[in-house]
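For this depiction, one protein chain was excluded, whereas all remaining protein chains were kept in their positions.
Naming follows writing order (A, B and C), and every chain is counted from residue 1.
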Amino acid sequence: MNTLVQEIIEQTAKAEPQKYSAKDFQSDQDVRWCPGCGDYSILAQTQRVMPDLGIPRHKMVFISGIGCSSRFPYYMNTYGFHGIHGRATAIASGVKMARPDLSVWVVTGDGDGLSIGGNHLIHLLRRNLDVKILLFNNQIYGLTKGQYSPTSEKGKITKSTPYGSLDYPFNPAALALGSSATFVARTMDRDPKHMQTILKRAADHKGTAFVEIYQNCNVFNDGAFFQFTEKDTKDESVVFLEHGKPLVFGKERDKGIRLNGFSPEVVSLKDGRYSVNDLLVHNEQDTTLSFILADMTYKPNLPRPIGIFLATLRPVYEMEMERQIAFAKEKRGEGDMKKLLHSGDTWVVQ
Amino acid sequence: MNTLVQEIIEQTAKAEPQKYSAKDFQSDQDVRWCPGCGDYSILAQTQRVMPDLGIPRHKMVFISGIGCSSRFPYYMNTYGFHGIHGRATAIASGVKMARPDLSVWVVTGDGDGLSIGGNHLIHLLRRNLDVKILLFNNQIYGLTKGQYSPTSEKGKITKSTPYGSLDYPFNPAALALGSSATFVARTMDRDPKHMQTILKRAADHKGTAFVEIYQNCNVFNDGAFFQFTEKDTKDESVVFLEHGKPLVFGKERDKGIRLNGFSPEVVSLKDGRYSVNDLLVHNEQDTTLSFILADMTYKPNLPRPIGIFLATLRPVYEMEMERQIAFAKEKRGEGDMKKLLHSGDTWVVQ
Amino acid sequence: MAEKTTKNLEEVTIRFAGDSGDGMQLTGTQFTNTTAILGNDLSTLPDYPAEIRAPAGTLFGVSGFQIHFGSTEINTPGDQCDVLVAMNPAALKVNLQSLVDGGSIIVNTDGFSDKNLKLAGYASNPLKDGSLQKYQVYEVDITKLTALALQDLNLSSKHVDRSKNFFALGMMYWMYNRPMEPTIDWITKKFKDKPEIMEANLRVLKAGWNYAETTEIFSVRYQVGPARLAPGKYRNITGNQATAWGLMAAAAKAKLDLFLGSYPITPASDILHELSLYKNFGVKTFQAEDEIAGITSAIGASFAGALGVTTTSGPGVALKTEAMGLAVMVELPLVICNIQRGGPSTGLPTKTEQADLLQALYGRNGEAPIPVLAAATPADCFETVFESARLAIKYMTPVMFLSDGYLGNGSEPWLIPDFDKMPDISPKFRTNPEGFLPYLRDEKTLARPWAIPGTPGLEHRIGGLEKQHLTGNVNYEPANHELMVKLRAEKIERIANEIPLAKVDGDEKGDVLVVGWGGTYGAIRSAVMRHRERGNSVSQLHLRYLNPLPKNLGEILYNFKHVLIPELNLGQLLKVLRAKYLVPAVGLNKVQGLPFKAIEIEKKIDEILKG
Partner (left out) sequence: MAEKTTKNLEEVTIRFAGDSGDGMQLTGTQFTNTTAILGNDLSTLPDYPAEIRAPAGTLFGVSGFQIHFGSTEINTPGDQCDVLVAMNPAALKVNLQSLVDGGSIIVNTDGFSDKNLKLAGYASNPLKDGSLQKYQVYEVDITKLTALALQDLNLSSKHVDRSKNFFALGMMYWMYNRPMEPTIDWITKKFKDKPEIMEANLRVLKAGWNYAETTEIFSVRYQVGPARLAPGKYRNITGNQATAWGLMAAAAKAKLDLFLGSYPITPASDILHELSLYKNFGVKTFQAEDEIAGITSAIGASFAGALGVTTTSGPGVALKTEAMGLAVMVELPLVICNIQRGGPSTGLPTKTEQADLLQALYGRNGEAPIPVLAAATPADCFETVFESARLAIKYMTPVMFLSDGYLGNGSEPWLIPDFDKMPDISPKFRTNPEGFLPYLRDEKTLARPWAIPGTPGLEHRIGGLEKQHLTGNVNYEPANHELMVKLRAEKIERIANEIPLAKVDGDEKGDVLVVGWGGTYGAIRSAVMRHRERGNSVSQLHLRYLNPLPKNLGEILYNFKHVLIPELNLGQLLKVLRAKYLVPAVGLNKVQGLPFKAIEIEKKIDEILKG
């Protein structure tokens, strides 16, 4: 039995592809973030990348929870769903299972995605539906006016922690890897080019893509990531992960990451003791390595890894679901409600 | 101001320590698990270990959610709280913050702790309250009569998945490590001695201890772990993690785990190519290593690691909370409600 | 072979009882299906413990299954049973009080070991101490006879023991003149991969029959003729199966894919189990990580153009209330099935209750009205859940469908509906961008358009913040908020314009009107019928629609001297009707985890009539 949805899909399949510009992805709603908020850059990069994906705008759905970041869908001229706090990943799962033909994006925050929404997130990651997750990490609750979040550094003074927070922060990349994610990456609001490449890679990945985006909340947590994003400190504080390349960093590219046993350490490439050949070479497909790299995150005297930690393939949930349905139809024939009603033990009363 | 609770604590502090036997920890309730259920063994080992902890029975609290496993507290002659589904870890957090003097144990299942309760679990782990978590993993929903769980192998045929489950299972150890847990271990219902040592170690750990226990549900998932628990296959399928010792296994102890780059591989100790000195040596305190070992879990042709993956120290949440309170009292003096009411801008009407 | 006489019976109630491990549910189900096929009217009541397999012989481990069948109209599982099959002392102890005086007891004597007697708390053996005098006791060593029948098969004693319930079944088949074929077929199918088990069960079944046929103990045999049911093709069905099928029928008639987002919970899990069997119908079942993901994934599926459904029980509903509010705000179709159980909190998971009505009506933050419908009998779940889905689609709203453990697990014969005659309930997805506004409402229903992702030119955004009338944009203006709150309420109220008027069963005016909802239907009907037979002016009104209520309900209530509302709660519909119509209705309330007995309602009516 052909459903109404299938009819729509088939009709619109005929419509020949459109060429889009970033502008085509801007909705008619005025953007309500604070002037200077890092969210603006993320919105801009996303709108810039979308046209390159070759996906019709009407096939795209942006789904979010609650938070400043979660206002994102209102500003995208695609289908959008501003859900309830923490549930974007669950709503998105339903959309994707019902409609594998759609390109489904989740926009969430460190509170929305990791605090109240942590459970749906880790389950989506292990299931590996083909959903793209953009987690705006500003290490604070913005919309509720500045309480600490699950990624805030320990000891953080906020409205709810005047004596400093006590919680050890999540390392989102490690949490995602621990949840058996197939694609895990990290980028920054203030590195547009890098963000664009990462967004493209996420879009191309077949499966759940988890992208943590360092985002500056200039009202309640200004400068949280300046060490990694600002020119004067960035080169020394960040190591970019590039597949097949050794982990080199520093203004003069004179430092590298070497594995001492299995613990990463910084070595100088100047003093002649070590050369590039001694350095750890990144391999996106190695889960073990991805754990080692993610584990560098909060380690003092190690640069912050930015880039793609892991990009592997595993069967995609909704595809397997479709396969089971196809298999069942083949094995038992297209379901027939009338037949079913009359199946099994029945009897007739005259 | 001295609270009523403090009074009770002080009074009972005087009571001199009692010598207990396992029997002292058996409650008057008849145990209602199915005959042959692995839960019986876990209950027995726990009751055996308790007397060695030197903690008065009345200072112990067992807290659970809902599930067969979660009936556990009823059978322990301590304080107990059979909570609601998935929330045991959150209830326990409240108990421990309110009463650091208590020994708090959580008993949960793979559904209770990893499905509906996943979020509270990962947050408890990162906060590192001094709570002991026993997760009975039978890779099934027992109490609701046999649906697959977040640890069930993919493709599992159950009441809710007649065509086989589609979800990739959680690796509880990896998830715990990804949540920045400080103590992560795995043991088995059918290895009483090992379980007892692990339970003791967990009890001694200062901070959250996460213990995954392989448990046989002989009614709905019989034999799920027999490969690791039964004599004929155990030696070849399991590698026991011992701090400071190389990873050797096999009936003749003739196999070992070696790091190839950073990927574990099985090597033979017989063919002369490798000796024990080439093997990976376990170090409980190394987080990076713990990830590598946990990641072995579902890898084919690698033995299943059993034992303590990680045992490190990080400040304990409720202790820090007490410290802040002590600090505040010292800095501002013991709070005085009357003073507070009259503080700040006030005026008098005649 | 012994002389046997045959007696005719109009109706009879049998209860099978034993350990949770004894397979009493299976025995009962088999007896039920066979009885249904014979054309009897019937009603069943499974009654099992919350524990999976509580230790053998204990009181809390007893599992029971009661079936009431006859050649007359059967509305309840029976207030008391005429025959009790007790596999051990605990089963006897627990169920004796539900046996009529002079009733028959068939006991498995082997089960009456000292150990079991002690576990059941018997000081002395009731089979010996004469405490069962007022009953007819048939002592059969079922265990030994089963073992004998299987002697040469050298099965493990565990397997031998497992098949003894078929011996009891065989005896009852003989006693009540039922054919063994249906069960024989079932066994053959079920165990086709386990030939020795199949063989064993078949043998034991027949052994039981032959034992009853040949031995002296059973001198009479009973004949229960077919019921005078409306002509047509019938099947036996449980409430949960009817619910699953009703949802599938709705999806088919709506030309939508059915998506179920659910988390297992007693007694609702069987709907998930049933639906997951029908992948070839395109049914998508998603066992979510929790109830919140269950409902929110279903909302997502509805947004994407599927018929989103979530199934659960009280504690699960509690967790879904925030998301229900979201569904109210985004105005998408959604069916929430609550198979009620004993509460509060975890309560009594395997027992039945009706205490979630007020939660269904009011259990959300803010003004968030939704339609609420309740099924009256197991088979009625099919039509009621279908109707729930129809309203959800037509009015773009979440709808709460209420069933309960008694309906969900209970069964009755069902006149199979003519699927072709069922209405087309397919929505019109919006496709024309011309003048499209996400919250431009249908003039008649006030429903907003359903515009699904994938439709060119209809890109739009919805969410849980208050929406601007017509555009659906975020809007905090005072007047707009009040307008939207009223529009959402009005939309639900307007459903009353199309649903059938309430119908009184009996006289339109009179002394007592008994108003009910949900699973109390059968018991109320029996009680009211008895009073009418006794010439009393008593009528019945059973509500399927609890929100909105039928337009004519008020007038009807005013036509009766007394309004009685029996509920398995402390008086929830009572509150609703008193508030709305200011009628001095009174309640009959039972909160024991058990359905009403007809006699309980009958007595209460007597009291009222006496005044």
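Note that a contact is a pair of C-beta atoms (placed from the backbone, for glycine too) under 8 Å apart; a residue touches a chain by one contact, two chains touch by 3 or more.
In this text, all values refer to a predicted model and were calculated from it rather than measured experimentally.
Asker: Can you pull out the displayed chains that the omitted chain is in contact with?
Answerer: A, B, C
Asker: Who touches the missing chain here, B:Arg87, B:Lys255 or B:His282?
Answerer: Here the residue in touch with the unshown chain is B:Arg87.
Asker: Can you say which of A:Pro162, A:Gly244, A:Gly272 or A:Pro300 touches the chain missing from this structure?
Answerer: Counting the whole complex, the residue in contact with the absent chain is A:Pro162.
Asker: Among A:Val31, A:Val248 or A:Val349, exactly one should touch the missing chain; which is it?
Answerer: Result: among the candidates, A:Val31 touches the missing chain.
Asker: Taking the entire complex into account, which one of C:Val100, C:Leu277, C:Leu440 or C:Leu594 touches the absent chain?
Answerer: Spelled out, the listed residue whose C-beta touches the missing chain is C:Leu594.
Asker: Provide the residue numbers of chain A that touch the chain removed from this figure.
Answerer: 30-35, 66, 68, 84-86, 115-116, 118, 141-145, 147-148, 150, 159-163, 165, 219
Asker: Spell out the interface residues on chain C facing the chain that's missing from view.
Answerer: On the chain C side, contact with the omitted chain comes from 49-50, 60, 313-315, 317-319, 321-322, 325-326, 328-329, 342-351, 353, 355-356, 358-359, 361-368, 463-466, 476, 478-479, 481-482, 485-486, 488-489, 569-570, 574-576, 578-580, 582-584, 590-594.
Asker: When the complex is taken as a whole, what residues of chain B touch the one chain not shown?
Answerer: Contacting residues on chain B, toward the hidden partner: 1-5, 8-9, 12, 15, 27, 29, 56-61, 63, 66, 73-74, 76-84, 87, 90-99, 101-102, 119-120, 123, 321, 324-325, 327-329, 331-335, 337-338, 340-342, 344-350.
We adopt the following convention: only the chains that are shown with their structure count from here on.
Asker: Looking at chain pairs B-C and A-C, which one is connected by more C-beta pairs in contact?
Answerer: A-C
Asker: With chain centres taken as the means of their Cα atoms, state the distance from chain A to chain B in Å.
Answerer: Taking the average C-alpha coordinate of chain A and of chain B, the gap between them is 30 Å.
Asker: Report, in whole Å, the distance between the mean C-alpha point of chain B and the mean C-alpha point of chain C.
Answerer: Computed from C-alpha means, the inter-chain centre distance equals 39 Å.
Asker: Just the number, please: Cα centre separation of chain A and chain C in whole Å.
Answerer: Centre separation, chain A to chain C: 43 Å.
Asker: For chain A, what residues touch not just one other chain but two or more?
Answerer: Touching at least two other chains: 119, 123, 321, 324, 327-328.
Asker: Name the residues of chain C that each touch 2 or more other chains.
Answerer: Only 279, 289-290 qualify.
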